[in-house]
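Below is a structure I'd like to ask you about.
Left out: one protein chain. Kept in place: all the others.
Coming up: chain A.
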Amino acid sequence: SGGTGALAQWVLVELQGEVEPRQSGDLAGNLLGDLHYTREGVPVLIVGHHILYGKVVQLEKPFAVLVKQGGAPQPSPAGPHGRYAVTALIKTKLLFKTRPKPIITHVPKK
């Protein structure tokens, strides 16, 4: 259901492929990277040893972010049965589609 206050506006960041943690274990708490914008408004994301260039896209069809309410998590792949609350709306996404440019680090000589 919709909230009583104004709904939060979040942003979607779309990346190609998978994001894997550097160390084993899940992603929670880990850094993804630094997000910059050029003065022209082009988003630049530095992830590990890669530079990703993207663009800001206003979504034709916004998304709602649904959060499952209460109860044990249901395994249902078939359907989203259960109670959900809309936690936020997403009208903008940062789309990173260009192939990442690797950062060549200079290995210092001993």
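Criterion: contacts are C-beta pairs under 8 Å (C-beta built on N, C-alpha and C of every residue); 3 or more make two chains touch, one makes a residue touch a chain; residues count from 1.
Here is the rule we go by: contacts and distances are computed from a predicted model.
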Undisplayed chain, where the name is taken from the UniProt record, one of "Sister chromatid cohesion protein DCC1", "Alpha-methylacyl-CoA racemase", "Tctex1 domain-containing protein 1-A" or "ER membrane protein complex subunit 2": "Sister chromatid cohesion protein DCC1"
In chain A, positions touching the absent partner: 1-4, 6-8, 10-19, 26-39, 41, 43-46, 51, 56, 61-68, 73, 76, 78-82, 84, 86-92, 94, 103, 105-106
